[in-house]
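Notes to accompany the following structure.
The complex appears here without one of its protein chains, the remainder shown in place.
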Amino acid sequence: AVEAACVPAGVTEFIGTARGHTIGLVIANVEPRLHEKMGIDKRFRSIGIISDRIGAGPQIMAADEAVKATNTEIVSVELPRDTEGGAGHGCLIVFGAEDVSDARRAVEVTLKDLDRTFGDVWGNEVGYLELQYTARASYCLNKALGAPLGRAFGLILGAPAGIGLVMCDTALKAAEVEPFAYCSPSKGTSLTNECFIMVTGDSGAVRQSIISAREVGLKLLHSMGGKPQTSTVSYI
Amino acid sequence: AVEAACVPAGVTEFIGTARGHTIGLVIANVEPRLHEKMGIDKRFRSIGIISDRIGAGPQIMAADEAVKATNTEIVSVELPRDTEGGAGHGCLIVFGAEDVSDARRAVEVTLKDLDRTFGDVWGNEVGYLELQYTARASYCLNKALGAPLGRAFGLILGAPAGIGLVMCDTALKAAEVEPFAYCSPSKGTSLTNECFIMVTGDSGAVRQSIISAREVGLKLLHSMGGKPQTSTVSYI
Partner (left out) sequence: AVEAACVPAGVTEFIGTARGHTIGLVIANVEPRLHEKMGIDKRFRSIGIISDRIGAGPQIMAADEAVKATNTEIVSVELPRDTEGGAGHGCLIVFGAEDVSDARRAVEVTLKDLDRTFGDVWGNEVGYLELQYTARASYCLNKALGAPLGRAFGLILGAPAGIGLVMCDTALKAAEVEPFAYCSPSKGTSLTNECFIMVTGDSGAVRQSIISAREVGLKLLHSMGGKPQTSTVSYI
């Protein structure tokens, strides 16, 4: 029922699309009154935009790589209640740049990295798990989720929320990691049906904690429906 | 899979249904303790109700015409996170009236006007745009969205939010309009996946700004999926 999508002719803002119903856009020269209403630092004439309906973690992880690789800053990360009727978030990330080529590059890097960062989103018709890992968190993870800069970062998340809660417990029992935030439907989420924990610490321990939680989460989610699948390839 | 809907026998509150899964209802004489809990002005014995699952803008625009045409006031406008798994809002509008015939009339006018006000809601399987225009905003637009009374009003909205953001920029560059509000997933929405701007100014400029943003928005939304369609007929 889906017609082929098209590259829009004559829309200079368009960069590309990617999985998760994600679109990448650039505004070379933001209109001054919009710039002001958005509260953007005056230095950044140009902005890069990542917007999607399915997922927030994969886009934030990919943008974190982009901000490492380009001369941009993260202006804002907003998390609508979305996933197209699913249990979680969508995402709107805005990069600021003094030069439009930097904004464009940041958006391109993000779109390209999504194949990787969707690798440990495992879902079935009832819910999903999301696991994310990096050895060194950068400015997007810091801005969006409070991750300590330059340190290992792990996200352990399950939906519906009860599965996430058991995964959090498993993750902390599995390895000596440091949990810096615990979120649930009424705390730290946009009223989503998720529980998750974010951890830092020794990078080996962070990975171990994620892998243990994933194993339990996959079994629990399977108990509610089909065998959970990833849409790309697991990277952790 | 949808059975034929029916006109409910013996339910005096029922007025009718309309597109957007909208129902129109009237309570001739609101039960006193409910009246108090709702915080309604004592003058209004009767209330008219517009409630829907898909859309808020079209219902607010139509109710704005209704409040111009009838002896009613807008008591409240509430915007659930809805659209049946889509990216946006549903709506609950309550009209207050001293006489039940006024409340009834306001609901009837609103239901009838929805064919028009859905005219510039353009959607595909990934998201939608919404454009609204009136030469003279009245009490519902003022109460719900802060529109200046008696002046031209334009709404420029896109979902997912990144498309809306580019549309906002385009609208302000296209004509000399005055933006009085900018909303995004975490600001001024019910955590929806939308960005929108609301503008006032010279009525010709407001129209021009809307038309330019619509053109860009349609191309960007098409880049994510099928060709965006309206369910009725564009009116702007």
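A and B label the chains in the order they appear, each numbered from 1.
What we mean here is this: a residue touches a chain if its C-beta (ideal position, glycine included) is under 8 Å from a C-beta of that chain, and two chains touch if they have at least 3 such contacts.
This structure is a prediction, so every number in the text was calculated from the model and none was measured.
Student: So which of A:58, A:123 or A:160 would be touching the chain we can't see?
Tutor: With A:58, A:123 or A:160 as choices, the missing chain is touched by A:160.
Student: Touching the hidden chain in the full complex, which residues of chain B are there? Just list them.
Tutor: On the side of chain B, residues 1-3, 5-11, 13-14, 17, 21, 23-25, 27, 30-31, 33-34, 37-38, 49-53, 78-82, 84-85, 90, 92, 94, 190-191 touch the unshown chain.
Student: To test your reading of the contact rule: which positions on chain A touch the chain that is missing from view?
Tutor: Touch with the absent chain occurs at residues 81, 84-87, 124-127, 160-163, 165-166, 168-169, 172-173, 179, 182, 184-187, 189, 191-195, 197, 216, 219-220, 222-227.
One rule holds for everything that comes next: only the chains that are shown with their structure count from here on.
Student: Just the number, please: Cα centre separation of chain A and chain B in whole Å.
Tutor: Spacing between the chain centres: roughly 31 Å.
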